[in-house]
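Here the complex is missing a single protein chain, while all its other protein chains stay put.
Chain IDs A and B follow the sequence of writing; residue 1 opens each chain.
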Amino acid sequence: MSGAAFGFSLLAFALGALAAALPDKRISMQISFIFSILGGLLAVATGAAAIYGGGFGWSVDLGYGIGRAGADLDALGGFFVLAAGMVSVPVSLYSLDHEVQGSRRAFAALYNLILAATLLIFVSDNAFAFLFFWEVMSVLFYSLVAFEDLKEGRMGAGYVMSAASKLGTALILAAFLLVFLKSGSFVFGQMASTRLPGMLASAAFVLAFVGFGVKAGMVPVQLWLPRAYPAAPANAAALLAGVVLNVAFYGIARFNMSVLGKGPEWWGILVLLVGAVSAAVGILYGIAQKDLGRFVAYSSIENAGIVLLGLGASMLGWSAGLKPLAGLGLLVALYHMLHHSASKSLLFLGVGAVERASGTTDMDLLGGLARRMPLVSVLFLVGAFSLAGMPPSSGFATEWLSLETLMQGFRLPSLAGRIPMALAGSLLALASGLAILGFVKVYGSVFLGRPRSEYRKDADKAPLSSRLGMALLALLAASLGVLAPLWIRLIGRASAGLVSGDISERMFGTPSVVLQPAYPNFSALSPTLLAVALPLLLLAPLGIVAVVRRSRGRRGEVWASGERRLGGTEYTSRGFSNPIRTVFADFYLPREEVKERIYTTRIVPWIESSFYEAAARLLLWITRKMKVIQSGNLSAYLAYLFAVLLVILLYAAVQ
Amino acid sequence: MALPPVVLQALQVLTLLIFSPLITGVISRAEAILQARKGPSVFQPYYDIWKYLRKSRSTPQGVSWIYFLAPYVAFASYMSIAMLIPVLTSFPLPLGYMGDILGGAFLFSLAAFFIALAGLDSGSPYSGLGASRAMMVSVLAEPTLIFVFFTVALISKTDLPYVMGESLRNSWATVFSASHVLSIAAFFLMILVDTGRIPIESSSSTLEFGMIDEARIFEHSGPEMALLKWGTAMKQFLLYVIFVNVLVFPWGLSADGRPLTVFLALVLLLAKMMVVAAVVVGIESSFAKLRLLKIPEFMGAGFILSVLAIVTFYLGGR
Partner (left out) sequence: MDEARAIGTLEERVKAFGRSLHVRHVDAGSCGACESEIQALQNPYYDLHRVGLFFTPSPRHADLLLVTGPVTRAMERPLRAAYEAMPEPKIVIAACGPACGGGIYGRSYATLGGVDRVLPVDVYVPGSPPPPLSLLHGILLALGRMEQKIEHTQHTTGAGR
């Protein structure tokens, strides 16, 4: 069942890619996207079938010592396929009428292909195929990011992205090879059944973690991410951030957890702390941005951090033998990932709509869009509301669950595990507070207040398909919070095989709409009930005012101490975040300069460049040393060849 | 005869609605007396709210629906928090499992989120200033609050406010344990922050540029202003309830839900709050307001206290 659905889904994407070659530009693009919708729906069916019915397996012998390789979809992979399908369908719907600079049919083809490649990553049963599709995905990722690289000042985003991606792949490859040394097989199942010696396993763990982390955008290897997403067309950014990004978490779950298995305590601590730092640093830099797209991209770093936090807590619990904690952490991580996928795609589509209406994403030039495009502003608010973690949204449920997971730190046997859990909790609290500030700033300066520039006359006349796509995503995002128990059951089932049994059985209190993180009588929360109760409670103040109020009011000028509103007296996005920039000046290290009586201050994220600058310095140092042997003299190279040959012959003789 | 739980829950919310302005009134009156004034009536906040409810509104042009909705959302979220915490009874009431103490913290943020958005929506430079500063202050308070909740959760092995109180009631030793006292101190500092008291904000000041919370609602008038003012009082009342009925002195709550014990619990709650109010009045009358960018240092002090609390617990076992 799931196998057939998967096959048809791939077929749909392939047909979609082919359809882009049809004669009429516009029609071919639309047919292509209709196929991607179809493929997405089939992916949803595949995922659901894999979780509830059962996956599929299929393999052939490839020979050459690689062994059998093929496709294998289990419940965990099924969950990722489901998530990819669910989020991609509305994004494809949005894309039907979205304007893209450059060849629209090429864009549609790439769009279909990257979806197919992403799905194939989730079913690859061996490292070889996994890496192959990973690279295909990376190349397509690059072409989507660089698709509109004519955009001013955005040249090079794709280039940085592809360089970072190469680094990540190299690290992942190294990790796979380390395991292969011992297992002699690239098939994940066989790799998992080999027990590696401690040092080797740890090396593989760290390499793979950093490698996947590059794709997830974790600190300090996130350099490419805030550049890449805003450079891509809005619907491509939505797809990349909402669908493709998840491969990184899949990689960590599949390789670092499933293949390498239970590890020492410090693995979990490492992931936990990197996640916590990513969450705080990501959103801190996000707040300092004045470009809407960049803020949304930095928020992805924050959310990647929160997912890693959950995974880290899971590993920590696992290594301590606390099955409920291990299961809880994993469930929370996957839940947060799903929440982020839906809300973040929604926001990127919203950024596209804003850019369409105003021609800019500079927040200091926007404002007052809520009155110009009411529907988009409400849908954007759903996403912002949820990513800010406001009750009763999905972000609220997942952030609460993450904090509750970290609170279980006291159940860990050693102090070495407990302290990082508490520390991560406080960093997460800081990050979630900053996220609220960030989204207030973004929503306030883009949609509220007064317009700061001229907008298109038909700002609210976005194509129906694009509005429908955003509305669907908003519905999905809202359902993730309001129907939390259903989703938790699904994720519990999907993640059952990895570290513990189905944890969702322990996730509900009485009545069963109340969430309870794995340990009874510790805490309780019900987004569902809150979603019912809060609107009902809203009736109380409305009633009080309706009964007591005596007169209506009128409108007038805004009060600015009697001054005529000269424009620009209202707070800008930069002004709004200035207190935070000042408080965290020791972190931001802003570069100030006075040139020709003009004072400028810029925040250049040192943390972004630090890792890569160090890596580049190391590489340059190595190449300088290598120059000694690389003389360029042909006879010298012949001598090297001869020497190598001699060594090999000697080695053979000794053997 | 015990009252039905639904009635008790309604009473909890009504207690919040009815008595929250009283605490604000008592504090202003007490401060005035300390300053050798007669001061406003303790019922002054009621008079203010009543007046604003009946006044018309004067709205700046160009605002969106957020400006109007925000006061109502804030009001509703404060009401919902009253259902989650032990205001009158020592046992959980219907819908009390909608959230624990962390869930309550998120509901406080919901109110702050909407009020800040409304401040930006009004387009006034002053409310933008207030929104920006208030968000900064609440961001900085967040890690401390979480550490306090962590510590209390460690001590009582739970995050449910009712169970937290229960575990304190069962052991006097816990109440006086070092980590508990430290986390109470940290929480108290955060109460000063969140209720806009000296040394963070001078609640009686009329200088626009020195304001934080008050400036956010600069452009609201009429019924919405009444709700915001009432909401500020409710927020303070809720924080005091958490402080006295969960963290410091969870005694005297109604254990059986009989009308008499509920009434006693109410009287005792107000008495406990008066004690907290007296401390707040003492602080308000003896310190000066901090400069805006000195506030992080005050927050830092609170954070250190909360870190000490957690470290003391892990190293000392208590």
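Everything below uses one rule, namely that a contact is a pair of C-beta atoms (placed from the backbone, for glycine too) under 8 Å apart; a residue touches a chain by one contact, two chains touch by 3 or more.
Please read all numbers here as calculations on a predicted model, not as lab measurements.
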Just one of B:113, B:126, B:249 or B:303 touches the chain that is missing; which is it?
-> B:126
Out of B:90, B:132, B:156 or B:221, which is the one that touches the chain we can't see?
-> B:221
Omitted-chain contact residue, chosen from B:32, B:69, B:274 or B:311 = B:32
Where the unshown chain meets subunit A, residue by residue | 550-551, 553, 556-557, 559, 561-564
Provide the residue numbers of subunit B that touch the chain removed from this figure.
-> 28, 32, 35-41, 44, 47-48, 50-52, 54-58, 126, 206-208, 211, 218-222, 225
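Following the convention adopted for this analysis, only the chains that are shown with their structure count from here on.
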For subunit A paired with subunit B, centre-to-centre distance based on mean C-alpha positions, whole Å | 36
Which bits of subunit A are touching subunit B when the two form their complex?
-> 368, 370-371, 377, 385, 388-391, 396, 399-400, 403-404, 407, 410, 415, 418-419, 422, 425-430, 432-434, 436-437, 439-441, 443-445, 447-450, 509-510, 514, 521-526, 529-530, 533-535, 537-538, 540-542, 544-545, 548-561, 569-571, 575-580, 582-583
Partner subunit A, residues of subunit B touching it in the complex | 50, 53-67, 71-73, 75-77, 79-80, 83, 95, 97-100, 102-103, 106-107, 109-110, 112-113, 116-117, 119-126, 128-129, 131-133, 135-136, 138-143, 145-147, 149-150, 153-154, 157-160, 163, 208, 218-219, 221-223, 226-227, 292-293, 296, 310, 314
